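One structure coming up, written as structure tokens, with questions to follow.
Here the complex is missing a single protein chain, while all its other protein chains stay put.
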Amino acid sequence: MGQNQAAHASSDDVSGEEEFDPIGTLTLIAIYFVILLLAWVYIYYIEFLGRDLVVVG
Amino acid sequence: MSDAIEAEQSFVDKFPDEARIVRAALLSSFLALALGAIFGIIQTLHRTGVFRGIISSTDYYTSLTAHGVFLAISFTTFFLVGLFTWAVTRSLDRPLIDIRITWTWYAIMAVGMTMTGVSILAGFVPALDMSADVLFTFYAPLQAHPMFYAGLAVFIVGSWIAGADWFRTFLAWKRDHPDERIPLQTFMVLTTMAMWYIASSAVAASVLIFLLPWSLGFIDSVNPTLTRTLFWFFGHPVVYFWLMPAYLLWYTVLPKIAGGRLFSDPLARVVFVLFLLLSTPVGIHHQYLDPGIAEGFKFISMTNTMFLLLPSLLTAFTVVASVEYGARQRGGTGLLGWLTDLPWRKPEFTGMMLAGLMFAAGGFSGMVNAGMNINYMIHNTIWVPGHFHLTVGTAVALTFMAATYWIWPQISNKPVYSRAIGLFQVVVWFVGMALMSNAMHAQGIMGVPRRTAEPEYSGFDYPTMFGGFEELNVQIAIGGTLLFVSTVLFIGNLVLTMGNPKVSGLAESLPPALSGPDDAPQVLDSLRLWVGIALTLVVLAYALPLAAIINRGGLLGPGVGTYPAWIAPTLDALAAAVTPILGAVGGAASLAGVIL
Partner (left out) sequence: MHIHAYEKLWLAASILLILLLIGSVTYGAVGPGVAMVSDSEPPIDAQALDEDDRFSEPRVEQVGDNEYVAYVVAYQFGFEPSPIVVPENSTVTFYVTSRDVIHGFEVAGTNANTMVVPGEVSKITVKTDDRQEYGLICNEYCGAGHHVMEGKVNVVSQAEFDERNSGGDDA
């Protein structure tokens, strides 16, 4: 098992080094980006600007 | 294969002297963690009103000072010096220049922290005329005992010598390897320490020029805005000083644990350079609501702070991509299916991943903190500690604990007592912090202040939002209790680990990056250049605000008082103590006169 994994890893290294595309990472981080945007719009434009006693001077 | 592993020397086999000091530093760090956790649970129960029988509400602030200083300064910095000593020695593959110097800085730091710690804890003992109930931020004109400031100065000087120790070791390595790239871990250590020298110079100046002489009675007053600004000159980069060891672990150790390797060495270097450049010229964002500082300076600080998001956002990608690579090496497939092929049973892996997840959430509340005018909504509310319990309290602390399960066996040749307890412990921390931090953020939006023994007031009720005030208090108390339990499990597991017999075969190696240092432009390793630019940015960001602050309030303040004054009461107490003695002596003398 251990040897198998090692062999697998080294054969992958040769072909995979330049080709590895972290598509899963891109997906996850795109989800994070959308969450950040929505949360920011809510907290800045709705929660913050909608409160009483906005400081204007 | 197992023969090959057994033949491999672990860190402690190769560098026994360095391993010893790494262990000493980590144990100092965990002592601070244990103390901090005790004060943490007392405060959680007190503040939420669940149980107020342990300390009085006045002593709450002594406890809060201890919690802040022990965790934010002692726990973090001692772990950092231990980890950096390991990282420099390991990545340069050579011992430190002179281990006596190494023990010297460790001793100086320990003495400094003991002085500060004693001055804080003395606040619990009314008989002692000593206290330092000034909290971690020690804003004048609240005044601590001189030993509080002196201890901090000694501690910082110790950390400076530590940095010099690593620089000297690096320079010795450089003489032997003139044409090689700086090994990544050493690069991370050196850039972090360069940032630390710049940042800590301001707080050292504030302590040595103003606060210490003032607490000794040599000067009558200080300029509160000036000392506050010098604190935040240091106080924001210090959060990156806490974070950089965690980043070092995420970049260089986490990919290996995940079964992969770092995605990009050049980008890791870019990220650390960006932190060196941008960590310091942003401190004024802690003073958005200060009078006496022009709005323009605040706006500049805001833009700098927003760009400081960049290295952390890049880190999120690089680290997750490195983990994904590991998962795919382990046979992971699909768009997100690979997430199930990760070593979730390893406490070091799960702990660091959960820490990173919390950091992503903390990134959001950090954006709000950075957002200048939105600061009106959450400034000095419990939202802010809600934020930094995600960052330093989890991204950093949980990563440190998780990394300990990986690194401790290599620096002691002792296997972890129970990896199952370790896994349970890191998950409990995550759950506890999720509860506590979420409720703190929600209470903060309601306007509940931070740093108070009794957040409920007699004259009014808070508006209800995401649950009522009381309901959120219960969440905070449950979360805080889980965090305490998690800390106890961690410390217990470590103590039992130390009782384990030594074995061999615990060595771990770190694989090179997918995109190695040769892909990085040579200029990235030019530390002189980056330090020069960093200093320039600091001058640009701070010269005018500091000049304006001094111009307004003077170097020594616009006639502000001192609360409390140490010297007069101390002299009075001394006089009171000496008077009976003098009286007795006088009486004896007169008696003698009569007899003679």
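Going by the order they are written in, the chains are A and B; count residues from 1 in each one.
Just so we're on the same page, contacts are C-beta pairs under 8 Å (C-beta built on N, C-alpha and C of every residue); 3 or more make two chains touch, one makes a residue touch a chain.
Keep in mind that this is a model prediction, so the values were computed, not measured.
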Chain not shown: contacting residue from B:Pro95, B:Pro343, B:Pro415 or B:Pro449: B:Pro449
Candidates B:Val50, B:Val111, B:Leu142 or B:Leu546 - the one touching the absent chain: B:Leu142
Residue of B:Leu309, B:Val427, B:Val474 or B:Leu496 in touch with the missing chain, whole complex considered: B:Leu309
Residue numbers in chain B that touch the chain omitted from display: 57-58, 60-61, 64, 133, 135, 139, 141-142, 223-225, 228, 263-264, 266-267, 287-295, 298, 302-303, 306-307, 309-310, 313-314, 317-318, 321, 367, 370-377, 379-381, 446-455, 457-463, 515, 519-521, 548, 552-553, 557-561, 563
Where the missing chain touches chain A, by residue: 21-23, 25-26, 29, 33, 36-37, 40, 44-45, 48-49, 51-57
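Here is the rule we go by: only the chains that are shown with their structure count from here on.
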Chain A-chain B separation of Cα centroids, rounded to whole Å: 25
Residues on chain A engaged by chain B in the complex (per definition of touch): 2-3, 5-6, 8-9, 12, 17, 20, 22-25, 27-29, 32, 35-36, 39-40, 43-44, 47-48, 51, 54-55
Chain A-touching residues of chain B, taken from the complex the two chains share: 1, 263, 316-317, 320-321, 324-325, 327-331, 334-336, 338-339, 360, 363-364, 367-368, 371, 373-374, 376-377, 445, 514
